[in-house]
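Here it is: the structure, laid out below.
In this view, the complex is presented without one of its protein chains, the others remaining in place.
So that you can tell them apart, the chains are marked A, B and C in the order they are listed, and the count of residues begins at 1 in each.
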Amino acid sequence: MNTLRKYALNEIPHYKVHGRTVPGTCPLPLFFNGSAVELNVSGSELWADLEVSWQNLEIWVTIEVNGELMSRLMLAPGNHSLCLFRGMSGEPVKNVRITRETQAMLEDEDCCLIVHGFQTDGDFHPVPKGKYTLEFVGDSITSGEGTYGAKGDMDWIPMYMSYSRDYAKMTAEALGADAYIISKGGWGVLSGWDNNPDTNIPSRYEQLCGLCCGNKNESLGAFAPYDFTLRKTDAVIVNLGTNDASAFQQPAWHDPATGRTFKQRLNPDGTFVEEDLNRFEDAVVSFLKMLRKHNPQAHIIWCYGMIGYDLSFAINDAMIRYIRESSDHNVIYLQLPGLTEETVGSNNHPGEPSQRRTAQVLTEYLQDYFSKTSPAR
Amino acid sequence: MNTLRKYALNEIPHYKVHGRTVPGTCPLPLFFNGSAVELNVSGSELWADLEVSWQNLEIWVTIEVNGELMSRLMLAPGNHSLCLFRGMSGEPVKNVRITRETQAMLEDEDCCLIVHGFQTDGDFHPVPKGKYTLEFVGDSITSGEGTYGAKGDMDWIPMYMSYSRDYAKMTAEALGADAYIISKGGWGVLSGWDNNPDTNIPSRYEQLCGLCCGNKNESLGAFAPYDFTLRKTDAVIVNLGTNDASAFQQPAWHDPATGRTFKQRLNPDGTFVEEDLNRFEDAVVSFLKMLRKHNPQAHIIWCYGMIGYDLSFAINDAMIRYIRESSDHNVIYLQLPGLTEETVGSNNHPGEPSQRRTAQVLTEYLQDYFSKTSPAR
Amino acid sequence: MNTLRKYALNEIPHYKVHGRTVPGTCPLPLFFNGSAVELNVSGSELWADLEVSWQNLEIWVTIEVNGELMSRLMLAPGNHSLCLFRGMSGEPVKNVRITRETQAMLEDEDCCLIVHGFQTDGDFHPVPKGKYTLEFVGDSITSGEGTYGAKGDMDWIPMYMSYSRDYAKMTAEALGADAYIISKGGWGVLSGWDNNPDTNIPSRYEQLCGLCCGNKNESLGAFAPYDFTLRKTDAVIVNLGTNDASAFQQPAWHDPATGRTFKQRLNPDGTFVEEDLNRFEDAVVSFLKMLRKHNPQAHIIWCYGMIGYDLSFAINDAMIRYIRESSDHNVIYLQLPGLTEETVGSNNHPGEPSQRRTAQVLTEYLQDYFSKTSPAR
Partner (left out) sequence: MNTLRKYALNEIPHYKVHGRTVPGTCPLPLFFNGSAVELNVSGSELWADLEVSWQNLEIWVTIEVNGELMSRLMLAPGNHSLCLFRGMSGEPVKNVRITRETQAMLEDEDCCLIVHGFQTDGDFHPVPKGKYTLEFVGDSITSGEGTYGAKGDMDWIPMYMSYSRDYAKMTAEALGADAYIISKGGWGVLSGWDNNPDTNIPSRYEQLCGLCCGNKNESLGAFAPYDFTLRKTDAVIVNLGTNDASAFQQPAWHDPATGRTFKQRLNPDGTFVEEDLNRFEDAVVSFLKMLRKHNPQAHIIWCYGMIGYDLSFAINDAMIRYIRESSDHNVIYLQLPGLTEETVGSNNHPGEPSQRRTAQVLTEYLQDYFSKTSPAR
């Protein structure tokens, strides 16, 4: 082993950032689950210089070497030099990725993971782009809630969330694609699971990362408009609607501060109140327009069904309306395999087997789609 | 072995007929793929007395003993005594089923399989009803085309069709249900794959078996109205639309005799002509009304997608219209996993792995549905 | 379809016989499970002209087209023209195999299956040799007993035996090899399961087919010495010992006619009586010498363990003795996965999953062995 040399991120000639970011940012915040730095590096040893902060909801990361998971760990607050590998033969170039496992946390204003740089005795080599560019937009399912933890464990804790066992990762890997993720547990298209009308993804989609909070994140640029021209998405996969369906079953949301209230209602016979269903559908139509605006050539896939099919017709109806209004046929509805006793994970959320089945449906569909449209670079 | 005794079907105290039939008919025609006689019988030996006729398209059957496939064979025309088992210990009661593998054949007016009776040295025991009653309505996919034969084999022949590897059988078995099948390769909801407007399933759904032809079948009552009150379906699974989608891609159908012509049209940009899409959707709405009329309490599942998703939005649109018009919410759309290189069978049709995946989707969905509605007897 | 032309087997320019036979024999007896005629034939239709006889134990066959199982059926006694396919496109060449499913039957002196010829409107094309030549020597496990029939079914009947779900077939197919089978349920190396000292495979190994009986089989040459120079085996797989282990647990065998008696004995503490174990080991050593004599270059694999490991040490001990005496190191012992509740079939014998696991062990071993020794032609 030679002496390690310490590099600020912007001193490194070749590295790749996964997830939404501002190119060249240094130090680099990793806002989302799946956000990562990827390196191709020689040398016997590699360390990451990280700045970690959180109050209640801890941050987890994974370390992959040559595409294989080596480590999954919780990061304590503070500045850390984290060893990514050591003791290896110096000459071969290793592909290394350090990835944020846990979603952006609006519930903890300190929650923040920043990459300052790396230390190594090796050299950096170019990291190629993926064959395709995908964006996944979702809720707790896409945040991998339930993918760790035993069946029957019912806590809502970061430890049980992951990107490493998420369908988004599996799908991107199977296709050789780069993945962008924007997902937040409990959120919907029109409202959150509890009828909160503010916890809807479209309201934050256009920010770099509108799913966190606090001064620190603000100073890191999280709430600035995202520059969608930085990337050219081949497909946008939306997996939303599950919390909107839940809202119909939950009591009204009430904001004691403002007196504001919201409720998606059921008729006495258990069907959806038409007016409320319509505003959900309006939200879907609007979101499709927003997605199209920022992803002009992307194939938009609205997928749904891992936890109930209640809004399947409503989503289809909204998509049909969107197509009629826009004459945009580059959208499709994909139904996903429902959760079963065999595939459920912790906190009654999809476990790894459920995520794997969803990844299979998406992968097969996209393989077929791309084989016909050939966007591969 | 004792001497065999020959029983006409109507001399047998206990037997169960699977598939559409007129109760008590003797001799008994098995019109559809999946139509079968099931016995619980003791004795060392059992033979079936069959009458077989066909000209071009031969009839295949399977023999199952205690739920396991023992034999699959082509039947030559003529009267046969076919051995179902022999040499077994006399005392135990065996569950035996002889099942028609191949669909009703409009293309061969002689095609006909009739069970006259059985020969055995044993006794007959009651055969219980299934926990649920399902009807499957479909095309070549439901007729199991491609479930036998090698990948790449491209003949359209009865040998490559089956009930034994069909999703309908797998689903019914997994649920402990009785299955009724009405399916015909190439047919659709509005028209056949080749734009033939007469090869649509709704036009024959109300007959006992409108999917065969010829004097013999007529004399067996095939074309008489089916008495739907004979059974109470818990779910009707429709798997149609694939041939309607094909019609848009195929040349116009033309009947030289009458000069009649029919064509589902594409716009120059490849989208469906709205007027033609509408008449497809009208056909779906009408068929849903017909299905509801004859299956008043059944959960109606329209499933689609094993060979392309082209009409997914159209089917949903039609179902949404049907729900609005009828206020009947007891219907659902289920998307099925698309065909892949790994799951394709002969003649470019779904192979056994594809059928198995469809059966899994349906089984999981119905298990969940039945667990909430408890129709099990 | 053109008119069918009838060919005696010896009028056919190209055909391949699987299993032990005398080249050029016409009509052709198929003595063993796995014995088959394979054709590459064009045309729309193909029929086999068969002569079938049996009294108690019926003969089953399978029909494969392009490597896929199409039919499995019992053959009634008599002369039959059996349709192998019909209605196919005439031009493509189809690979077709008609295979005897059921083992040679000493228990039925009439039991006999003879191929006289074929009828077709097509032409015959050459059938290539396999990459390797394997011989499988065994008992009921190799005769596929239990591979058909439900778990818990306890009859000893031909219907429950097969070549189509046998590890020998699976292994040969996975390797692209030609397979010879000589196997008989209940037989051992030294004695049968019931201590019968005559039901040992080595005593019949050198006959063409010593595992049947009767004048008819005699007249077909079954009992003549087999000409081992006709083939060059790359590997001989012996799967024997299971019935020899059983003999230790069973009462003595007694021949009332001659007063002759035989018993493999246990000590009071449940261990094997050394003298009896020795004569078993002697039988193994002798059989290895016989196998080597007739298969001079073959890799000899003694595999064991699908139903108990009782004689594992004894077989190893005998093989070690054989190696010491002969300096022949071209032998190996392979232990097979034991039967479990999940893998058992009918009549407490290995079911298809058990046979598949054995095939995997053998295939992986042989792939590795052949990759190092390269006997592939």
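In this section, a residue touches a chain if its C-beta (ideal position, glycine included) is under 8 Å from a C-beta of that chain, and two chains touch if they have at least 3 such contacts.
For clarity, every value in this text was computed on a predicted model and none was experimentally measured.
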item: Touch partners, limited to displayed chains, of the chain removed from view; value: A, C
item: Touch criterion as defined above, residue of C:V93, C:A150 or C:L334 at the omitted chain; value: C:L334
item: Among A:K6, A:R86, A:K129 or A:R260, the residue in touch with the chain that has been omitted; value: A:R86
item: Of A:Y15, A:F118, A:Y132 or A:Y148, the one touching the omitted chain in the full complex; value: A:Y148
item: In chain A, positions touching the absent partner; value: 56-58, 65-74, 76, 83, 85-89, 148-150, 152-155, 157-159, 346
item: For chain C, the residues touching the chain missing from this view; value: 271, 309, 312-313, 316-317, 319-320, 323, 329, 332-335, 337-338, 340, 360-361, 364-365, 368
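The criterion applied here is as follows: only the chains that are shown with their structure count from here on.
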item: Label of the chain whose CA centroid is most distant from the centroid of chain C; value: A
item: Whole-Å gap between the CA centroids of chain A and chain B; value: 43
item: Euclidean distance of C-alpha centroids - chain B vs chain C, Å; value: 39
item: Inter-centroid spacing, chain C versus chain A (mean Cα positions, whole Å); value: 57
item: Of all residues in chain C, the ones touching two or more other chains; value: none
